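Just one protein chain is left out here, and the rest sit where they should.
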Amino acid sequence: MSPLRARAAARTALTLTLLGALMLSALALAGCRRGGEASTTQLRVQGSTTIQPIAEMAKEMYEEAHPGVTVLVAGVGSSAGIESVASGSSEIGTSSRDLKPAEAGLGLVDTPIAHDAIAVIVNPANPVSGLSKAQVAAIFEGRIKNWDEVGGPDLEIGIVNRDEASGTREAFSKIVLGGKPFDPTAAVLPGTGQVRFVVAQARGAIGYISVGFVDKTVKALSVDGVEPTEANITNKTYPISRLLHFLTKGEPEGLAKEFLAFVLSPAVQETVVREAGFLPMGGEPK
Amino acid sequence: MTLRDEPAASTAPRADVADSRGPDAPTLSTISRSTYLKEAALKNLFLVCAFVAVAAVLLIFMFVGYRGWPIFAKTGLAAFLGGLQWQPTAEQPQFGILALIINSLIATLGGLALGAPLAVGTAVFLSEVATPRVREWVRPAVELLAGIPSVVYGLFGLLALRPIIAQASGGLGFGFATAWIVLAVMILPTIAAISEDALRSIPSGIREASYAMGATKWQTIWRVLLPAAKIGIIDAIILGMGRAIGETMAVVMVAGNAKVIPDGIFKPFLTLTTVIVIDMPYASGDHRTALFGVAIVLFLISMAFVAAIRVISRLGGEQS
Amino acid sequence: MSGRRGVIDKRVTNAAALAVIWVCALTTVAFLGSLLLYVVINGIRELTPAFIFTWPHGVNMEGGIWPTIQSTIYVTVLAMVIVTPVAVLAAVYLAEYAVQGRLVRTIRFAADSLAAVPSIVMGLFGMALFVEGMGLQFSTLAGALALSFLMLPIVMRTTEEAIRAVPKYIRWGSYGLGASKWQTVSRIVLPAASPRILTGLLLAMGRAAGETAVVIYTMGTMIAAPVSPLDPGRTMPVHVMLMAMEGINLKAAYGTALLLVIMVLAFNLTARYIVRRNRRMQG
Partner (left out) sequence: MSEKLAEHLAGAPSGSSQPDKFAVRKLEFYYGDFHALTDITVGIQRHAVTAFIGPSGCGKSTFLRTLNRMNDLIPGTRVEGSVMLDRQDVYAAGIDPVDLRRRVGMIFQQPNPFPMSIYENVAYGPKLHGVKKKADLDEVVEKSLQRANLWKEVKDILGRGGLTLSGGQQQRLCIARVLAVEPEVLLMDEPCSAIDPTSVQKVEDLMAELKDRITIVIVTHNMQQAARVSDYTAFFLQEKVNEAAELIEFDRTATLFTSPKDRRTEDYITGRFG
């Protein structure tokens, strides 16, 4: 009987050992940290959702031209992008706003890569086709609540705002509202497309999106009598316009530098940037 | 009855039979130390596994609490829970979540008011009214409804339901009205399934006794069965409430996320759960801490619901 | 006595009330029907082999969603691998070893509480503990660990029920042969309960695969096909959410949602099938 017993004991011991090993390996896995050092084959680009389209397309073209290189692109918002490049969890941070004073000391180097203008959009059924910048501000601050106050029909205005992570909101707030608070009862939507989608479906709605995303489902208003056309934007007569930025920690080097140069090359500027609805930097002086 | 003439083998002397298990049979073995240790070790291993659940709850409370409590210390509990202003990015940041709490409650109670009667009705249908054939189709449908990911409910709410509400109300379509419908559908299967269990666990003799006294089906349901299943149904509704107040992804798509108590059911609003989704991507510092503070509040609310179910079940157990 | 009039009233009330109950049930079914129909109608055109098996590209994630599928399957299976031993052994303890008392009440209360924790809270917890605390960063492992917390109470409960459903006399048969408790549990009870345990696992996996709030804060949103458990990824529900919130490529949202619903329903239907087949086999 005792050899049998011994065998049974051995089997149990084995079972226990295996279970133990399983747990240990899980712990071991849990313990080891992911290496965060810069890689020569992987580039992490994080930030503005506005710049996301440019980054994505550039990534595809760049990866095709440089086999073995992986560019990881994530649209997390400008603030998160700045934070990620500052903390080293990405090599390039993208931002659709200027650095805040608090961020100036982070040692980030700014390279503008495109013009962006923000269009104020309404439902196509809305007869209003232009507003003054002051009127736009009054609407978004919640001081004007009905379209009949700005020459439209008697219709309640439904304000569609962006979330605070949005660089577009930041730019709009600074350029149009001068930093005054938005109407807190306005809907806050976390995506450009959703703003467009909602405005396209609600008669009284008003929102703002990058000109690049305006399509025929919505109507872009003229502001201070200036249409948001390409010419008006590049010659800076259209009042709600800004630059898009790539940020690196210190002067760009290695893969980040090559990728930046690629984005600024005509191959990207004249195709990708345009297709994404933005305007190229051209030969303009910085 | 056939009796044997003689008991077959018992009286014959057996000493001649070769049998290794005679009086010198092996002695009974005592429990060996290794066996004892092995079984005890296994039992303790299982106990440790079972305790993982307890550890998990404590870990969640500790980690979320650790990350969130500084905001209570900073703003004061009263200001955090009782403040109406959620202005985390203002120059003088304010972290009052009262508006979010109230919005969460309005969204939850409205969803419950719509969903619970529907769910209990469906449960009664499944357990008392439906023929087996119909039941065979409806019950899986309800169960499948429970399995659909909340993000799909959100998608449906945002893209199908919201435009309809927008048309009907003239607004943007975000608001309590839309959220109520989405939440009602989401909690329906939870409440229906548990209520049905409660109804079906009533012994069938009780139904027959009621019918035998000339009661109609409805009288039996209303006067006998629903009261008998009361505790189970209340449990189900509390569970549904818990699910509704903790629901995030479906609500964030239809709520519209304005951080005020809206002045109408077709106006955008922000809740305890959705503020986390909306703010997390850019929150830092105190703002981030405050979001963990919101998570603590949500955690405690959900624990309170579980405790309430315990208490109600215990009271119910004492009644019957 | 209420008399004849009362009898008629009674019948009318009965008919009306039963009609209301029918309406409740039909409304429920109609909701399910319209939801499924909506997702199918909008998503079916997107469901091409190219959509499923290729990578997204370009401005708005056009093309396929393969990495999100891989991420979803990976994190779900990993979560299952993590949770199964713990949950099953915990259930064995509750069903076979535990004596009713304060300890068992505490464990059950904890399991119920765990099941009630809102997934967004679970997500923040996962971020605090696994992503930041343990330094896993946004990774499949962090996502799987957080999901395993979500699955634990589900698997524990269904497994305990499955173990309790194994008839006592089958255990006796084993004990009667001189089997120890662990031998009986491991060789007779668990195999006999395995179809129902598997069912519980599948249901929990369905839940995990459809979970958004937990994985978004633990696995991240980066489009990637994770290979190592330390790689980040974007699961299908997260993709649906981001596509819907961004609102530009709604086609991808619909297509992914439909595929997700199919996947989750497949988990559910397989689970139901296993239960049914098993019931039939056992007479």
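Each chain gets a letter, A, B and C, in the order it is written, and its residues are counted from 1.
Definition applied: a contact is a pair of C-beta atoms (placed from the backbone, for glycine too) under 8 Å apart; a residue touches a chain by one contact, two chains touch by 3 or more.
Here the structure is a predicted model, which is why all the values come from computation and not from measurement.
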Contact with the hidden chain (one of C:I8, C:L37 or C:I170): C:I170
Of C:V23, C:A179, C:A225 or C:L265, which sits in contact with the chain we cannot see? C:A179
By the contact criterion defined above, which parts of subunit C meet the unshown chain? Give residue numbers in ascending order. 99, 167, 169-180, 183, 187-188, 191-192, 281-283
Which residues does subunit B use to touch the chain missing from this display? 1-11, 13-15, 17, 19, 21-23, 25, 27-32, 35
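Note that in this section only the chains that are shown with their structure count from here on.
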Which label fits the chain touch graph of this model best, line, ring, star, complete or other? complete
Just to be sure I understand: the centre of a chain is the mean of its C-alpha atoms, right? Then which chain's centre is nearest the mean of all of them? C
B-C versus A-C: which has more C-beta pairs touching? B-C
Between subunit A and subunit B, the Cα-mean centres are separated in Å by 37
Mean-CA-position distance for subunit C and subunit A (Å): 33
Contacts with two or more other chains occur in subunit B at residues 35, 38, 42, 45, 158
Numbers and ranges of subunit A residues touching at least 2 other chains: 12, 19, 76, 189-190, 194
Show which residues of subunit B lie in contact with subunit C when the two form their complex. 35, 38-39, 42-43, 45-47, 49-54, 56-57, 59-60, 63-64, 66-67, 117-122, 124-126, 128-130, 138, 140-145, 147-156, 158-160, 185, 188, 192, 216-219, 221-222, 239, 242, 245-249, 252-253, 273, 276-277, 280, 291-292, 295, 298-299, 302-303, 305-306, 309-310
Could you list, by residue number, the parts of subunit C that touch subunit A in their complex? 57-61, 82, 85, 130, 134-137, 139, 141, 145, 182, 220-224, 229-230, 244-250
Where on subunit A does subunit B make contact in their complex? 1, 5, 9, 12, 16, 19, 76-77, 79-80, 83, 155-156, 158, 160, 163-165, 181, 184-190, 194, 198, 201-205
